[in-house]
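Only one protein chain is missing; all other protein chains are in place.
Chain nomenclature is as follows: A, B, C and D, assigned in order of appearance, with residue numbering initiated at 1 for each chain independently.
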Amino acid sequence: TGKSETTGGNSNKEKPAAQKEDISKFPMTVKNDGKIIDGGVLKYGLVSDTPFEGTLNRAFYTGAPDAEVMQFFDESLFRTNGDYEITNDGAATYELSKDKKTMTIRIKDNVNWHDGQPVTAEDLEYAYLVIGHKDYTGVRYGDALIQDIVGMDEYHSGKTDKIAGIKVIDKKTMTITWKHANPSVLTGIWAYPLPKHYLKDVPIKQLAQSDKIRKNPIGFGPFKVKKIVPGESVEFVRNDDYWAGKPNLDGVIVKVVSPKVVLQALKKGDIDVADFPADQYVNAKGTKNLQFIGRIDLAYNYIGFKLGHWDAKKQENVMDNPKFQNKKLRQAMAYAINNQEVADRLYHGLRFPATTLIPPSFPGYHDSSIKGYTYNPEKAKQLLDEAGYKDVDGDGLREDPNGKKFTINFLAMSGGDIAEPLAKFYMQCWKNVGLDVQLVDGRLAEFNSFYDMVEKDDPKVDVYAAAWATGTDVDPYGLYGRNVMFNYSRWVNEKNDELLEKGHSEQAFDKEYRRKIYSEWQKLMTEEVPVIPTLYRFGVVAVNNRVANFTVDPSSKLTWKDVGVTSEQPEVAE
Amino acid sequence: MLLDVRHLKVHYPVRGGFFRRVVDHVKAVDDVSFSLNRGETYGLVGESGCGKTTTGRTIIGLIRATAGEVLFEGTDLTKLSRRQFHPYRKDIQMIFQDPYSSLNPRKRVLDIIAEPLRNFEKLSPHEERKKVQSILERVGLSADSIYKYPHEFSGGQRQRIGIARALMLNPKLIIADEPVSALDVSVQAQVLNFMKDIQQDYGLTYLFISHDLGIIRHMCDRIGIMYRGRLVEEGTSEDIFANPQHIYTKRLLSAIPNADPRERGKQTALRREVEQEYAQAYSRYFDETGRAYPLKPISPTHSVAIP
Amino acid sequence: MLKFILRRILIMIPQLFLLSVLIFLLAKAMPGDALTGQLAANPKMDPQTLEEMREKLGLNDPVHIQYIRWVKNMLQGDLGLSYTHQQPVTDLLAGRVGNTVLLSAAILVLTYLIAIPLGIVSGRWTDTWADKLIVGYSYIGYATPLFIFALIMLFVFGFHLGWFPTGGSVDIQVEEGTLAYYLSKLNHLMLPALSGALINTVGIIQYLRSEIIDTKVKDFVKTARAKGVPERQIYWRHILRNSFLPIAAFLGYEITGLIGGSVFLESIYSYPGLGQLFLQSIMQRDYSVVTALVMISGVATLVGTLLSDIILSAVDPRIRIE
Amino acid sequence: MKIEVNRPAPVEIAAEKSPSALSIMWRELVRDRLALVSLIILSVILLIVYGASIFLDQEEIVKVDFLAIYSPPSAEHWLGTDYGGRDVFGQLIIGARNSFTIGLAITLITGAIGLVVGLVAGYFGGWIDNVIMRIIDFILVLPFLMLVIVFVAIVPKYNVATFILIMSAFLWTGKARLIRAKTLAERELDYVSASKTLGTPDWKIILFQILPNLSSIIIVNLTLNLAGNIGIESGLTYLGFGLPESTPSLGTLVSYATNPDVLQNKWWVWLPASLLILVMMLCINFIGQALKRAADARQRLG
Partner (left out) sequence: MSKQPLLEIERLRVSFQIEGAYYAAVDDVSLVIEENEVVALVGESGCGKSALALSIMGLHPPEKTKVEGRLLFKGTNLLSLSVSELNRIRGKEIGMIFQDPLTALNPLMTVGRQIEESMNYHLRLPAEEKKKRTIRLLERVGIPEPEKVYHRYPHELSGGMRQRVVIAIAIACEPSLLIADEPTTALDVTIQAQIMELLKELQRQMKTSIILITHDLGVVAEMADRVAVMYAGEIVELADVDTIFHRPLHPYTRSLLQSIPSAQVKKDRLHVIQGIVPPLHKLPRRGCRFQPRISWIGAEQHELEPQLREVEPGHWVRCTCYRHFHFPDDQMTREVDYGAS
């Protein structure tokens, strides 16, 4: 093969001067030596194509923009460290029992709701009572840690009206008991209280649509909601009674900005801070009035092989699709793709090749010794030859070991500017090693069709490209367990079962032990490649030069309280 | 007797109200009876909207009769289905008012005139052309006009083409609905003369519809005067013009301008007189609803609608 | 008149019924539902809960049951619950409809404000340079896609010149009900409305022009001239009034067009209205919103055509609706 | 489908025969300098587009090349490349071919459906007309854009053919109404009555008598429609419901302009396509206007 020359297989071609970013040099915190002025209003751009939904409550929201709005007025009782594990620096402190099954939570005395009422243990209990209630309309009950609370099932089915595992000790203290000890509680515990005094009159069924959540929400965060223009903008004013001290800013204005105009808006000083779309970064860098900071996202892109189907009755994955059972084939396909090229060219270095299924944003668990599958077409060809996929009829494309035509149907999602060339590129890469890969239905699948086909194990799909946001909990069980529907590749393996089980056992509260288990799991996944991790992401935030103390560093102690501005008006480009 | 129209009624529905239901009827033709003898020309005259066209079109089957019979050589045409009607199409033909719209502008003369032939007879193209050419010559157009289009002819010539088409199947009855009213004065004469000529040659019977009493007098043997969907007087040309009986007929006749300027005064006086009589005697000639009475014979050839 | 409107509304009922069946079936035929892919963002979700939610939302019932339930609720004024917004659709729409109506009304007003003088100038003085200019504009406007034009407007007037705000429907910092508030609304409205109107207007300009040219040579205009009516009055009282008739009849269809146009304008100018909501809901398979919106725009179209007929009968004495 | 597409054939033949239809139109067209220039420009464009697209390999053009992302126009890439490093000129040619083909196909299909439906409704009137008009009214009420979006989402194999079909399903109504109205008027003319009295069957009257007389109006309408249909997919592409990118179209190229960077700094990606749409639409419009004048003149002629 190799007669058709494409960039995919042709890295020795002279490259033009790379426009690639060196992400290691990216700061995570803005640099501003100016003196923070007293007050000032910060304008925060909510980058979104659509208005925000306005379900401004942690228990009910679904859209990411809503979460972005909420960060200013509502927060978790706990602060977290660089591994996203809870600490005792926040509005509450915790203590785990010996058997690690019970947590005692103490809310600090000076933590008050925006209306002056204290945040109490009952408020946090109420949050659990709402989420577990049978009338609850949100999705949070799906959280394994919530269902695992002692007595939650009974409460959920309506047999009891209290949750046995949650006990309010006094006004500010409570305990939560789980059936299993699971280190994920440190990253995944639900610690968002609901203002019971404010919300209790609203039936749970109607909470999500009530004005108390949509128009006049309260929290105990550094800013109070002053006014909401639904879907468009929110005006916050400083919460002088904030438990951690008076915030620097007088207020914050959050407004929705279309990704198409975000750069212009930043340049003009219409907004001070915004999550910046990666595809526009090349044109934006160097803009005089802006600083760009960034960090690695809690997410990775991957290419999955469909190896079986989901048995809904038994609630487990069955690995019965013969097409990709040969590990060598999977490995060969992983070697064949040039992720470095994609990262450098398409994303200008704002993404980088993924090596394992735990992203480096979990520095405590990501095994950086694993190099993953770096681009190596020769190796790929060799593996294919070994596996018996050879070109017998001389058309440049390999046939399967039986000499039959071997076509791989590839499902990729549309959306975003880069989707099409990216999918094309992968297909070209595979073609270079002699694999015939075709798009399912000849086109990119729209979001819903994509997940519809993937979730339902549509036989049209052999290979699919998708992404996972991991959340702050490092535990991969929810995505790769035997009994988990989201294990879309339907790959099952005993070793895997064992490792995943150990990963969230009581023993795993020992961080070193857990790290070892997950390192082993990452190796296993690299060897077996049921899915090929392709890219990690780097999230960029654009910040006006007048902003100080703003950070995206998860280990930083800086919060919105500390953010300030060094001049009345934003700087303007040119 | 060739054609016998008996108690013909044509009512158009008037729709209105909530669901566009039929709320009323326009009685365009309201119980009309008359008959045509072979070879004669029967004229239907009346004011605009009195139902002349409707009568003619109903006879030829373009409009469905609401009630009544149209007996053509004894067969009631109104009872026939489309298919059963087909053979009679040969026998009854029509000449239309507007020589411009009655010829398809996109068709050559050959296609226009041969259309009836193609529907009724299977002829070879050659025979067909022969036949068309001979009829063209008969109506006084050169044989090589067959490849021309209607717009290349004058109004009078077009009307001849229309007539040639009607003659193609040797019809017995021709319904001529205002055949010359769209034509310029000087051309009218041409067509009228010609119609008279072919009547003799082909032994045609005409139902001649017009509102121009001069033309009616020139063309017709017998005349029916129509008023609001009904016949008010019927008789020979002589009967009607020399001895009008119905007040409406008189009024119609007196309204015709006299082409002799010397008669001006007399004509005006006559008109006044009739107008007066009309105002006075109206109730004698029409019933309470303003409907004319059924025709009553006052002589073997002459009938009038009086009570 | 009342009877006529009533009858038209009666005729609308089966149309709306058909529309509802069609849109419901289509909505159900779309791959995925409101919960599909939710998990990409919510990996902690457990499949059983998911099923439970589907059950709760009635997504697992047979289509006809779902349909009947939907129609029943709709007849009671309940358009269902938006899954994504966790809010009754009626509330959701109530919050957005104002903006879209405002935008559409502004476009409509501007469209006619532009079209009428230009159409008159070009119809009255045909073949002058002004006419050629206007005709040229109308051709180019006809060929320019709305979204490109809107984008260019946004960049030129919103960013480079900075004359208008570039997103949203109102400034958050102005007090509701004050003059500043309304000015801010107007300010946010201008750019999208102008973009829509400048493109929208070309059809009407062309129509008005040819209508005036046709009317100019009508007999009654000759009669008016023969009366000694001055030229200005000839145009004003005779030609224009008659030429406006078909334009008035257009109004209803304009409304239909505006609904389509709002999808583009709202998404380009981040103007929170129904068009944008529609796109979003389609993507997220928020069926209750999608179906409600289609029904609403169906009703709007029907009302628009009804309105056209009523306007027409008001200005044209020959058309009497009883 | 095939039958319907073939239907208009009699128009052509019948119109051929008559010197007063096509030839007058042609004369008028040639006399109108603007229209003539438009015709020449359009022909040249189409010749280039269809001619060149024979030699261009679509596979090759839509092949991504990460080394050449957004390269400005050069000798190698006459009109530069897009964000996938794909040659814009090649996409422009193939896109223009696709867009024009789509426009033409939609125009023809809708024309054919509109013709059949309009003729039948207009000629027979009565309940047939009533039923058809109700259906058309109904389709007109449907929110076009919204339904198209829904349709596009549910069609599994989405390509040029399905796109054409979906569009056609909605767009025939306007033509049906127009043709019905004209047929109604034509039906009242005496030549139709004459044909009836001569015993000509209805279908023959419709096909051979009425249809030829509608040909000029149909040609004019279709021409003007063609202009609109060429750009039709660009808006949908912008919303993300247009043709898949692997099928280049002018709309796809134009809609790249929604990326502000492309709009402001990478003119070569979207401007040529926009201009091409503009030029083609203008040309077709001018031709259509000239034809319209010709058709009017003919009517005055009688």
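Basically, a residue touches a chain if its C-beta (ideal position, glycine included) is under 8 Å from a C-beta of that chain, and two chains touch if they have at least 3 such contacts.
Note that the structure is predicted; figures quoted are calculated from it, not measured.
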Inset, instruction - Counting contacts across the entire complex, name the shown chains the missing chain touches. - result: B, C
Inset, instruction - Return the single residue from B:60, B:175 or B:215 that touches the missing chain. - result: B:215
Legend entry - Selected from B:37, B:84, B:142 or B:170 as touching the chain missing from the view: B:142
Legend entry - Which residue of C:17, C:182 or C:220 touches the chain not shown here: C:220
Inset, instruction - Touching the hidden chain in the full complex, which residues of subunit B are there? Just list them. - result: 47-48, 140-142, 145, 148, 152-154, 156-157, 184-190, 192-194, 196-197, 211-219, 237, 241, 251-264, 267-268, 271
Inset, instruction - In the full complex, which bits of subunit C touch the chain not displayed? Write them out. - result: 217-220, 222-231, 233, 237-238, 241-242, 245, 315-318
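Quick note on the criterion: only the chains that are shown with their structure count from here on.
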Inset, instruction - Could you put a whole-Å number on the gap between the CA centroids of subunit A and subunit D? - result: 46
Legend entry - Separation of mean Cα positions, subunit C and subunit A [Å, integer]: 38
Inset, instruction - Name the residues of subunit B that each touch 2 or more other chains. - result: none
Inset, instruction - Would you mind listing the residues of subunit A that make contact with two or more other chains? - result: 260-261, 264, 446, 448-449
Inset, instruction - Over in the complex, which subunit C residues touch subunit D? Could you list them? - result: 15, 18-19, 22-23, 26-27, 29-31, 139-140, 142-148, 151-152, 155, 256, 259-260, 263-264, 267, 278-279, 282, 290, 293-294, 297-298, 301-302, 305
Legend entry - Complex contact set, residues of subunit C against subunit A: 30-33, 36-50, 53, 56, 81, 84-88, 91, 95-96, 151, 154-155, 158-159, 162, 166-170, 172-173, 267-268, 270, 272, 276-277, 279-280, 283, 285
Legend entry - subunit B-facing residues of subunit D, complex: 14-15, 17-21, 189-191, 193-201, 209, 212-213, 215, 301-302
